[in-house]
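The following block contains the structure, expressed as structure tokens.
What you see is the complex with one protein chain gone and the rest in place.
Coming up: subunit A.
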Amino acid sequence: MDMEAQRFVWGGAIPLQIHLHESDVVTLPAPPPALILAPRIGHLPLLASLLKPHFSSALPPRLDTIWFEYKGLPLKWYIPTGVLFDLLCAEPERPWNLTVHFTGYPGNVLIPCDGEDSVKWSFINSLKEAAYIINGNCKNVMNMSQPDQVELWRSVLNGNLEAYFRVSSKLKLGTVGEDWAAKNSCSPKSRPNMGETDVSGQVKAGRVPVRLYVWSVSEDFDDLEDAPQIDGWDKVSYINRPVEIQGGGGRCFTLNDAIKSLLPEYFPDKSLIPEESPTVGEEDEQKVSSEDAIKSDIGAEEEVEKSREHTKSCNQYDDAEIKLVRIQGIEPKLEIPFFWVANNLLNPEHFLHICVYLKVPQINNM
């Protein structure tokens, strides 16, 4: 596998300027902020070993768990640092000004964190979840030897991609959608072979572990600088659902398709409607859509029109619009093949974290 993109992902870092919260300052003058280059794939509590010495002279004697906030919003430590930045800074702020606390942990909002062990196990449990999505079981992760487990975690901590590949290859998580891509038009070398993929009426779908963070705004903005601030986690929908790469029909499954498949309430999918909605589950409707899957290009227009009619009553977000998609700090074109994104921009726990800014017009009559 070409590791170039992964090298960039692993090398990615956010310049942080971290201020000690005034309630934790017990000596004057207040200490200067700490400047740290934090790895994108890392987690904020892992910075404790750098921050504690920096602020030690000012800190009270009894310290609680370390936690961070950005403009009053407590940051979830289990979300990778790069994802927090992509999500919370519409217009990237460099350095990113965060506030660190060593007391008053907001345990009602944030999952408790017992330092590195918590972060490590959050990583391992996510890896298990990803393995389950990909292989249908997590035996390879569960049966990992103790030394391998230690080495895997150390490789992530130290950003050592070679060591990481050495150990993680034993987990047989493979790359997603390769077979599928080889048979379809995503790969420029081979033309789609519809006879082959549609023999059984369906293509074996690859499942891709995805964590999707959706921030929806009602008012439009032209400039990201004018984007409203995220001031509470309730403004962000978090969707933890695998993407099923759908092949067939010779159409390339794009990033756009993947995101929309995770947001059926905003982008009702023609093939999802009969199954998901009890109000439109008619027999002939279902037939039309399975036929349609085979000759998608011909019948697609008609089908979309049809399902629009059906869903008009239940879909209140007809004009939802994807304003921006960020993955690993990149704003990729929505037309790129999803399997490329999945194989190259994933985090070490094998999840692809996607941040989406969604414009959803306010519905007045609801």
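Going forward, contacts are C-beta pairs under 8 Å (C-beta built on N, C-alpha and C of every residue); 3 or more make two chains touch, one makes a residue touch a chain; residues count from 1.
Methods note: contacts and distances are computed from a predicted model.
Choosing from "GPI transamidase component GPI16", "Phosphatidylinositol N-acetylglucosaminyltransferase subunit A", "RNA polymerase II transcription factor B subunit 2" or "Ubiquitin-like-conjugating enzyme ATG10", the protein name stored in UniProt for the chain missing from the display reads "Ubiquitin-like-conjugating enzyme ATG10". Here the missing chain is touched by one residue of A:44, A:124, A:171 or A:345, and it is A:124.
Touching the chain that is not shown, out of A:111, A:150 or A:224: A:111 (per the contact rule at the top). Panel shows subunit A; residues 76, 78, 107-112, 117, 121, 124-125, 128-129, 132-133, 136-138, 142, 209, 233-234, 237-238, 240-242, 264-265, 268, 273, 275-279, 311, 313-316, 366 of it touch the chain omitted from the view.
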